[in-house]
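The complex appears here minus one protein chain, its other protein chains still in place.
By letter and in written order, the chains are A and B; residue numbering begins at 1 in each of them.
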Amino acid sequence: MSPISRGFLGRRRPGGDPSRIPPGQHLTNGFPVLSAGPTPHTELSDWSFTIDGAVEGPVSWRWESFLALPTEQVTVDIHCVTKWSKLDTSWRGVSLDTLLGAVETEADYLTAWCDGGYTTNLALEDVVDGKAWVAYEYNGAPLEPKHGGPARLLVPHLYFWKSAKWVRGLRLTERDEPGFWENYGYHNHGDPWLEQRYQGD
Amino acid sequence: MSYLLDGNAIAGDLFVVFGREMSTVVGRCRKCGAEFPVAELCVYVRAPGTVARCPSCDAVVMVLVTIGGTRHVHLPALEFDE
Partner (left out) sequence: MLDVPHWPGHRAGQHIDIRLTAEDGYQAQRSYSIASAPEDDGIMLTVDRLEDGEVSPYLTDVLEPGDELELRGPIGGYFVWDASLSGPLLLISGGSGIVPLRAMLRHWAAARPPVEVRLLHSARSLDYVIYRDELVGLAAFEEVDVRIALTRTWPDDWLGQRGRIDRGFLKDAAWPPRDEPRIYVCGPTGFVEATAAALVENGQQPNTIKTERFGATGG
């Protein structure tokens, strides 16, 4: 049992509507940058976003054609498994409904893959019906590389490790295939309201 | 710099897991064959877990996660002779 450090609170900010903060989470100042590796830098002229795997006819967009897709401005709360939450974050991006609408598939799952090698797995039902975007603007400005720019996945209803930075594509799969953190013990689903942080939670 | 540190930053955690001081232990990257003391790993500590990469080829060679109070060490691409 660790001794209690008299008067220690940490960086946590009190307040915030408790109904918007999942169990075990706290509000934080700023926007912490979490990273498992060096920040990739991809020239926009080299960038593309691809949907392939268990689909009829893979599709791919280059940057200009990606920006020409219908976009949405969304304001969402985000929750990181390292226990910080940030409310009312503002993003612009292309809905996964729009992107997945371009392919035909019987698959139930996908693996998002990224520059730098990061992967995460998601069920299709977790990213359709207005639940997910590929976002390229944050707070009205182009998404910074340290926060996942030029584009990242945004799946706010799940822990933020599922919102893969530097995303370059989705590989549709028949089965749920654990991604990077899932392989090391993090939960396959990751619902912050059920505190699904680790396998078995 | 993406919050990049080195193996010195995880020496305490590694001591707890391996039961000994690991900073000077020489490891070999299974991806590129480079050999280096654990202290020279490229370590990213700001993440759901700690990711250590080969200082030569950047491959993920060690991952530390703490689950329910228990530390787990994974060695996807790091081997030791000792």
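List of remarks:
To be clear about the criterion, a residue touches a chain if its C-beta (ideal position, glycine included) is under 8 Å from a C-beta of that chain, and two chains touch if they have at least 3 such contacts.
Here the structure is a predicted model, which is why all the values come from computation and not from measurement.
Of the listed positions A:R12, A:H41 or A:R62, the one in contact with the omitted chain in the full complex is A:R12. Remark: the residues of chain B touching the chain excluded from display are 1, 3-9, 11-12, 15-16, 21, 23-24, 37-40, 45-47. What chain A contributes to its contact with the hidden chain is residues 2-12, 26, 29-30, 32, 34, 82-83.
The criterion applied here is as follows: only the chains that are shown with their structure count from here on.
Distance between chain centres (mean CA atoms), chain A to chain B: 26 Å. Interface residues of chain A facing chain B in the complex, by the touch rule stated above, are 32-39, 81-82, 117, 146, 161, 181, 184-186, 198. Here chain B touches chain A in the complex through residues 2-4, 44, 46-49, 51, 53, 58, 60, 63, 65, 67-68, 72, 74, going by the rule given at the top.
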